[in-house]
Every structure is written in structure tokens, then in C-alpha cells.
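Omission of a single protein chain aside, the complex is shown with its protein chains in their original locations.
Labels run A, B and C following the written order; every chain starts at residue 1.
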Amino acid sequence: MDILITGILLGATYSLIAMGLTLQYGVARIMNLANGEMLVAGAFGAFWVFTAQQASPFAAALVVVPGAFALNWLIYRYLLRPLVRRAKNRGMLEVDSILATFGMSFVLVGIMLMVFGGGYFTYSYLAEPFEILGSPFALNRVVACLVAVAISGLLYWGLNGTRTGMALRALAVDPAAAGLVAIDVPRMSAFSFALGGAVTAAGGIVLSTFLTMDASIGVVFTMKALIIVIMGGVGDVRGAIVAAVILGLAETAVASLIDPGLTLAAAYLLFVLVLLLRPEGLFGRRQS
Amino acid sequence: MYRRTALKLAAAAALAGALPLGFVHAADPIKIGAVAPKTGPLAGGAAITHWPNVQLWVHQVNERGGLRMKDGGRRKVELIEYDDRTNPGETIKAVERLATQDKVDFIVAPYGTGLNLAAAPVFAKYGYPQIACTSVTDKVPELTKRYPSIFFTLGTTTAFANSVAEVLNKLRAEGKIGNRVAMVNVADAFGIELAEAARPIFKTAGLEIVYDRSYPLGTQDLSPIVKGAKAANPDAFVAWSYPPDTFAITEQSKIEGMNVKAYYTAVATAFPAYRGKFGKSIEGHLGAGGVNLDTSEMKAYLAAHKKVTGKDADYWASPVTYAGLQVLEQAIEAVGTDRKAVTEYIKKATFKTVMGPWKFVNQSIHDFWTVGQWQKGLFHGVSSTGLPGAKPVIAKPGW
Amino acid sequence: MSRAEIRSLTLAAAAFALLAFLPFLKDSGYLLSVSVSIAMYTVLATSWALFSGPTHYISLATAAFYGLGAYVVAAGIGAISYPLLLALAGTAGAVLALAVGVTTLRLTGVYFVIFTLGLAELIRQVVTWVQNNLTGSRGMYVFTEITERIIYWELLGLAALVYLVGWLVARSRLGFALHIIGNDELVAAHVGINSAAAKLILFVISGVFAAVVGAVMAPRYTYIEPSIVYSPELSFQVVIMALLGGAHRLWGPLVGVIPFALLWELIAARFPTQTVLLLGVAFLLIVYLIPHGVVGRIEFALERLRWGTRRG
Partner (left out) sequence: MAERTVLDVQSVVKRFGGLLAVDQLSFAVRQNEVLGLIGPNGSGKTTVLNLISGVFKPTTGDIYLDDRLISDRPARHIARAGVGRTFQLVRILPSLTVLENVMAGAVFGHKRLWGREARKYAERQLERVGMAHAMGMATAALTYIDEKRVELARALASDPRVLLLDEWLAGLNPTELQTGIALIRSLREEGRSIVLVEHVMDAIRSLCDRCVVMSGGVKIAEGAPAETLADREVIRAYLGDEDA
């Protein structure tokens, strides 16, 4: 039971890491290697609000989330759109976006280094036991889980219950066809990229309450997010969440029952196996 | 902020150039190179223990007019710094660049065991003394034989494990704890070495290891391991950990209510951020390092560190790094900028440092702090390999 | 062999011979250390492109092979002679590449990209765990008499070898087959090509090279840490340099590696406090201003030149 709850809490953490990238990669087709840096930037915002303003780190969301949305919109509009336009096919766009966002991740690390310095930043917020079924769990992780549920619920509703969401899903399936049915593809792509950035930054705020970070740690999150997104199936928010929870459960189970030294090995093994058995990911559509 | 130093330096240099020559022509500055991570996995640690001390030292030396040379003249210090992005290949290149392009007089040793050892052949090739203040290794005899200009100051993994065993046994003798130890380690170089050293030592010391597990670097949730350790019902908890996980393990232990009377985490326990994060609940926590806070030198150092860099120094590698620079400073003042002479001088002389008097025996300092403990908001040394001023160990109260 | 081929072979041989004298230059230490990293990335990126250029598979597993090679040396040094260790590292690389290739080459596109990334991490975790639980600290130090100079020569030799292999492959049925596979795998099957085998052979070749490079570099580090030899940054840099140069020509990665390495060196030396920021900016400029890689630019220029002369 402990394993189940701990695993779900960890899975929620992972889904916070990965949800933004699902939108950016699945819909806007940008394999964003600078995604982790956006997460760290969000975390920095929360840290600053907590230490300098002495306010709840969640207050940072009021500034960080719209800020990240705007920033990512601009990034897409002025840096990525030209790549989309010049790419002849999806493969070329993939190569170009890998190269471009790799460069961006360096720029973002550089900026954060200038602004915040290179040291660790960590603080204590809601780091108190919270009893579930008689066992203590970290309250900040429980809160993170609730936030993850809220964000994914909103996204799910947004994607499935609104016109914009339908347009986004159409885009995820086939941008060319989406263009034919009068969906404004560039605008929708920019929107989903920006939304993905905002969700990622929001995840960063939540994660900063229990993870210790520094300016150059973003790549760790990017890699995890890529793996979760691919495992879940590109462009499927539901898949990303399921994959995140599966990874969380697997890591916790291995850590508790076998050997904590093998947790990450188990996670990657699981990922590798999923891809071998279902190359399109858990919820992906098979391409012929 | 290093830029600020550079700017100040530039301003000072411009000023010196503009001033009419009053006294003896101010000699060329001594060029000091420094290469360490500003980015990459080790950047967080370097930003706390390495760079601020380099900055502090350069600032202080120049503020007092520069290094006082044998001939009575003063020479200021000019710092050239590079970021190796925690990549040993970059470290090697940067040291080569400092040696052959910038032609610096001396080079501050890089940061961390791996980067120092990667750079050691280059230091040796050009005869630069390498006072490796942030390296902990058990291969000191081999390394010093191989590289005649390398110096170690921070200690050996065996000594660290020995001291932890001693501290635990002291508490046991006082009847405060039993002999059950839960031990975890991060599966990266330093963590693996420490755990490896500790296993036989703990056994010989009569301590029973009831839980012994590693976890990968970058693990995001350490609660299973803390739960596992707690379930083994230990009297003492020892984590050979790195900075990010030291924070995570401590937070999780607090949440799980791991009520052991002896609680040890390794690197980063001595960081001011550790106290900043956990406040009063870290009373009685043991960690790697420690200092003698009662000496006036240490007090002055801590105050200056805060004043110049705007941050608190940590209570382990920070003063050791600074002391390494003091060694360099005193050696240059004694024999000049001839690197060979400086190296020989370091091997023989005794130095007055913030860590107390330092004398290298076989190129390494044999008296160093190994275990410190948070007592009333300060991290005191409680165990060492023969240094005076150790505080008595206390049992950890509840959280 | 045509006359043009003989001429370029002779030129290449002469260039390698000339480069081999670099360590004898006065004060060459810095130059040498820069050259070592250029040579290292040349071998890695070229061997990477041998596989990825024609097949368009982007592999992020370079670090897995590199780390494996380094660990083979770290584990065996002292007990086994160094040349034998290099051979062992190569063999280990081949075995790993074979195992990986057999299971994964049916994945395509981004799935393969991320798969290789995950795989590299998996191997790193397993190696670390084995080291932690079975070997302890033994085997993390690599004490040898091998100097930077020797490493440079070894890398130079490997570079010559990788070019030779690349040249031989390009002249062979295998090279032709890969070219076809890269164009259209269905057609490849319908003209009777065993594309799985062809891809596998090349994947193994590039894996062997990466493992041997790791083994060659191990003595340079002295101290082997998983976080350093299995660094994903290495995999990314190899991909990026190769793509930047142009992966569809044998000499493509080289024209990516050299300017890239020199530019990065320049930035690292001139702007030590803002290195990462400026690296990023420089990188973005390259991506946006040289869209088809350096090779694309050169070929474009050559084309223009040709047209120009024809008209004039």
C-alpha cells in the first residue's frame, strides 16, 4: 500500500515534468530540448518568491505561468516558426528543432546563471508528514499530486471539451489535414507550444517545493520528459500521465522490494521494453 | 559577481596606470589561473565551496596591496578564470590554455576529485603546484608518487569512514545508541568509495550494518530508501550522499520520523543552505567535514567571506579551499614566482592558515577534520585525525 | 581505383602524416589538448555518420559505447595489457551494438532517437550498480604511462581507420545498399537488399569505434566516474557536430567538428564567465544561418562555381 501511494506521488511528479512537453512535441511537433530549463526557470521563480518575498511559492504562479506562456509564444513565433516553414518534411523539422532547442537550452542556462548564480537552491515548504492510511507522506508531494491531477484534468477537459482543444487534437494527428479543415495551424501550434511552456513552468514551481535544483540541472528533466512522452505515445496527454504513473510505481516498487540502486535501471528497462513491444508508445497510433 | 571582481580589478589597474609613479614602479601583477565548473553537474557545489573563496582571496590580497615579495615589493594578483562545464576534457584544455596561452604564474587546483585527477598530468607537466583542496581519495600515495607537485588537504575516504565509526562508538560507549547502523550511499564515485571503505571498518568497530543500499545519482524520490532504512530499526543512520540527495534524504527522514540518535549525511551537510532549509531541526546532525569555530582566524574568515561574497561559507571545504590559497600565497611571498621553488617550499614549510597550522607530509595534510556536527546552529568539528578543538559529540534530539 | 581516388588517398595520407608531427611542435601542449578533443569528436562524429548518414537513424547512444569502452579499461588496467584492453573494448562495443541493433533497428524516427537515449541511461545505471555492488572502488583509477601525445596519435590512427572504413564501405555493395535504404526502404527490400543486416553492420561499426575511443580516452581522465564517461552531453554533441557538418558525406562531420570546436574554444577562452550563454547564441546563429550544414554550404558554393565557369 505504501508502495502504491509513494509510487503514485512520484508518478505525479513525473507527469508534471512531462505534460508540457507532450503539448510541445505532440501538437506543435517541436522536440524541445530546452523544456527542462523552462521547468528550472519556473522553480527559480518560486524560490525567489519564497525567499525574497516571503510568500507562498505558489503565488509565483501568478507571474511565472503567464510569463512562461508569453515567452514560449515568442520563442515559437520568432525562433521556431521559421524552422517549421523551411522544413520540407517532418524528419527535417525534427533535426532542426533538436539543433535549435539545444542551442536555446544553453542560452537559458546562461541567463539563469547570470541572474541567479550557480549554487543550489532549496527551501522548505510544506515539508511535513501527511498521514494517508496511517503512513506518513510528504505534504508537499501530496500537494504536487493534487496540482498534477488538477492540471491534467484541465488539460483533458480543454482538449476534449472545447473547440480549441479539438483543433489541437486534429493538429496532433495531421497538421496538413488540419489546415484543410480551416484550422489556423501556425496559430494553434504557437498556442500549444506556449501552453506547454506554461504547464512546464507551473510544474517547476511545484517541484521546487521538494527538489533541490541548480541552474544547469534542466537537462535531467528534459530527458525524463522525453522518455515519458515517447513511452506514452506522442501527442497524447492521457498516455503521458499513464506512463508517468507507471514509471513512478515501477521505480518505487523496485526501490522498496528489490534494490534502490536499480530504480533508474528498472525505469529505463521498462521504457525500452514498452518501445520494443509497442513501438508507437502506450497510446500512440501506429503509423503505417 | 566574478565579473564585478574583474571590473574592480580593471578599474584598479587603470587607476594604477594613471597614477604618476610615486613609489617603486608597481610590478606586473602575478597571474593566477582558475578553472572549475560554473555549469554542469558539479556547478552547484563549486558555486558554494570553490569560486567564492577564489574571489575572496583575490580580493583580500589586492586590498592589502598585493603579495609581499621577497624583495619587499608588492605584486597584485590578476585572476583568469574558466568554466570547464564539469567536463574533464575541458578542464585539461583550460589548464593547458592557462599554462601555454595565458602563461599564468600559478593555477588554482580544479574542483572535485575527478576533475583534479584529470588535470594532474598537465599540472605536473608544467610544474604547477596543484593544491587539490576538494579531492578525497584513498590513492594519495600512488598519486603523489606519480605527480610530484600535487598536494592533498581534504583527507581520505578511509579516514572519513574511520571517524564516523569512532563517533558512533563514542555514542555507543556513552550508552546513547546501540550498534545497529543503516547505511546508504549514492552510486557515484565518491559515494561508492566511502561505502566501500566503511563496510569493513564498521564491522571491525563492532557495528552491525542492518541496511546497506545504494541509490543512483539523480534519484527523484528517496522515500523508499528512507522507509527501508527506518524499517531496519537502526540506532544510527549513515548516508554517503551528494548535495541534492543530502537535502532530499534529510527532508524525507524528517517526514518519516526517523528517530535515530546518530544521524549522518555526507557532502552538503556543512552547507549554510542546509541550515537555511531545515532550521532548528538539524540539531545534532553529523556530516562530513567540520571546522574549529573557536579560533580567531576562523571567525575572521567567516566574517570576511560573508562580507566580500555576500554569502556564508560552508563549514568544510570552503575554509580548506581558502587555506589552500593561503598556502600558495605564503609560498609565493617566501620564495617568489619560481614554480619549482614554490613547490619545494610547500613540501617543507609550515603554513599559517584558517584551518590552523598546516604542514604537508608526503604532499598531503594528515591532520584534517572528518566529522562535524550541528550544535546550536553552528557546524562544529567533532572528530578529526588529530586536530585540537573538537567539540564533544551529542546525541541527536528529536526532529 | 581511379586516378582521382588515388590522388585523394595520397593527399589524405599526407595530411595524416603531417598531423602526426604536431606533438613535436614547440609549446604544443595547448594545441595538442585542443587537437585531442577535435580528433576525438572527429572519430565519434564520423563513425556516427557512417551509420546515421545513409540510414537517417539518429542515435543518441554514443555515450553508452564510449562509457563502456572507458569502463573496460578502468576494470582491466594493470591486469591486462593496454592494447588487449583496446581490443576488448572494441569487442564489448560490438557485442553491445549487436544486441541493441537486433532488437531496435525496427524502430524508426523519433522512437529510435529516444530509445537510444534511454538505452544509454540504462547501461549507465547497470554499470554503476555492478560497480557499486560487485567491484567497489576497484577499477575507477586508470594509472598508466600513456600521455596526451600517445592519446593523440591513437586518435589520429583511429581517424585514419574510420576514414578508411568509410571509404571502403562507400565503394562496396554495402555502401550502395545503405544509400538505397536511406532513400526508400521498401524499394531496397524489393531489389533484394537485406536492410536489417546492412544497418546492423554499420551500427556495429560505429559502436566499435565509439567504444574504442572511450577506451583510448580513459587514461586521460585518470579517474573514471559514471557521470562523466556516460554523459548524455557527449551523445548530443556528437550528433550536433555531425549534423552541422553534414552526415551524408564522409568528410561532412569533419567540417562540422573543426569550426565548431574552434569556435567553442574561442568562446570558452574569451568569455569565461558567460561561456554557456554565448555558446548557445553562437549555436543558434549557426543553425539559423547555415541551414543545410557546412557541407551543404560548400556543395552549394561549388555548384555555383561550376555553373559560373560554364557560363563564363
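We adopt the following convention: a residue touches a chain if its C-beta (ideal position, glycine included) is under 8 Å from a C-beta of that chain, and two chains touch if they have at least 3 such contacts.
Because the structure is a prediction, the values reported are computed rather than measured.
Across the complete structure, the visible chains that the omitted chain touches are C. Annotation: of C:V187, C:L266, C:L285 or C:A301, C:V187 touches the absent chain (contact as defined above).
Of the listed positions C:F143, C:F176, C:F271 or C:Y288, the one in contact with the omitted chain in the full complex is C:F176. Against the chain not shown here, subunit C presents residues 173, 176-177, 179-180, 182-184, 186-195, 248.
Please note the rule applied: only the chains that are shown with their structure count from here on.
Because contacts link each chain to all the remaining chains, their graph is best described as complete.
Each chain gets one centre point, the mean of its Cα atoms, and the points for subunit A and subunit B are 36 Å apart. With each centre defined as the average position of its C-alpha atoms, the distance from subunit A to subunit C rounds to 31 Å. Each of the following residues of subunit C touches two or more other chains: 125, 128-129, 132-133, 233, 275-276. Those residues of subunit A in touch with two or more other chains are numbered 109, 113, 216, 259, 261, 264-265. Those residues of subunit C whose C-beta lies close enough to touch subunit B in the complex are 27, 29-30, 32-34, 36-37, 40, 125, 128-129, 131-133, 136-137, 140-141, 143, 147-148, 217, 220-223, 225-228, 231, 233, 265, 268-269, 272-273, 275-276. In the complex of the two chains, the subunit B residues touching subunit A come out as 1, 37-41, 43-48, 51, 184, 187, 213-216, 218-221, 223-225, 227-228, 243-244, 247-248, 251-252, 254-257, 268, 271, 273, 276-279, 311. Subunit A makes touch with subunit B in their complex at residues 2-3, 6, 9-10, 13-14, 109, 113, 117-124, 127-129, 136-139, 141, 210-217, 220, 224, 248, 251-252, 255-256, 259-261, 263-265.
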